[in-house]
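Note that one protein chain is taken out, while the other chains of the complex remain in position.
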Amino acid sequence: MNKEINQEMIEVSIPHRAEYVSLIRLTVASIANSMGFDIEDIEDIKVALSEACSNAIMHGGCDVGDNFLVQFMMEKASLTISVSDFGKGYDKNSIQEPKPGELNEGGLGIFIIKSLMDDVHIDTGSSQGTSIKMIKNLREES
Amino acid sequence: MNKEINQEMIEVSIPHRAEYVSLIRLTVASIANSMGFDIEDIEDIKVALSEACSNAIMHGGCDVGDNFLVQFMMEKASLTISVSDFGKGYDKNSIQEPKPGELNEGGLGIFIIKSLMDDVHIDTGSSQGTSIKMIKNLREES
Amino acid sequence: MVVVIEEESTEKLDEYDEGGSLLALTIQKSYNESEEKWILVLEGEVDLYTADKLKEAVNQMLNEKLDDIRILGDRLDYIDSTGLSVFISALKKLQKEEKNIILANIKPSIKKLLNITGLDKIIIIE
Partner (left out) sequence: MVVVIEEESTEKLDEYDEGGSLLALTIQKSYNESEEKWILVLEGEVDLYTADKLKEAVNQMLNEKLDDIRILGDRLDYIDSTGLSVFISALKKLQKEEKNIILANIKPSIKKLLNITGLDKIIIIE
């Protein structure tokens, strides 16, 4: 009966509205906390997930009445988060990394996500939705 | 473009595990707060939703690996919350209300939900899942 | 001869920092000789997840000494029927000895729950 569960999933579907990003942060902080991530990692995860949600809301091109999907996959040693919108997608090759020393208001989001998470995959194209998957591994206990 | 949205929906799918009920409370507190419910109403909603989630987890008869669904419907004047498990259901007629003055450890959950929320509907049967829908209205501003 | 029990124990199920926002339950129990009561300090949330821990603590107390339990609720943020059930089963044992549960300094929302369930007529609320 009490077989061990190795993977659990929480899924949140939420409107494309800026005011709900803080709710997603609250959710992931609580999930990451209960998994045993430390404060630094939790802050990293909150920022990365917020960036992905902000992108879905700002760039997805969806109606505010439409929802996007955030999935949390909790495993023993890692948390995998996917953010999927069903919007217009984009051409990954057209996106440039921010140049150090240059002041540019835009283009920081994905760069920050990649810096803060251990692994990031983006699934997108110029007429399909975007799905970004990011993984944070629990550090070995020392 | 900026047409007014009268109804928005947030949906959370979550494993049948006791440790996640506090996450659901956190979520609903934040939603109710942003809708303008006062502290007393928020506490009522937290308790009612927890009772429904506890029932899904304890009585639904589902695997801990399975998820149940919590839906939040935000309207201008009310919050409607549905908790649906895909478990074994029950026979509503066999359930008795708690008797005042009698000490009984069980049977308080649904009674509390009905006391704290403005409207409650339960959809269940002895071989279908259970779905409980509860509504809390925003008080008129005075 | 009256058996005097002195005990102080703290059990934490989980602890969350400020950022994490999730509170679990902290239980502190001790027997007060002069008052002849158990003093139970509850901090955090009693729900389906944490109620077992509370049940365990209360059972341990009553097995050691079946006496009044005074619960200090200043920092009890949340309780629902899973927690009330623990009180109710303790009350069944306590009432046989004409002992009771006293709830002190509880939040209005918790008081409301005791009203609704009629427990305010059985438990003493200070």
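Descriptive notes on the structure:
By written order: A, B and C. Residues from 1 in each chain.
Keep in mind that, in the parts below, a contact is a pair of C-beta atoms (placed from the backbone, for glycine too) under 8 Å apart; a residue touches a chain by one contact, two chains touch by 3 or more.
None of the values given here were measured: they were computed from a predicted structure.
Checked against the full complex, the candidates A:13, A:54 or A:137 give a single residue touching the omitted chain, namely A:54.
Although one chain is not displayed, chain A still touches it through residues 18-19, 21-23, 25-26, 39-40, 43-44, 46-47, 50-51, 53-54, 57-58, 98, 100-101, 103-106, 108-109, 111-112, 115-116.
Throughout what follows, only the chains that are shown with their structure count from here on.
Listed by label, the chains touching chain A and chain C alike are B. Distances between chain centres, each the mean of the C-alpha atoms, put A farthest from chain C. Taking the mean of the C-alpha atoms as each chain's centre, chain A and chain C sit 40 Å apart. Centroids of chain B and chain C (each the mean of its C-alpha atoms) stand 25 Å apart.
The set of chain B residues touching two or more other chains comprises 19, 22-23, 26. Counting only residues that touch two or more partner chains, chain C has 21-22.
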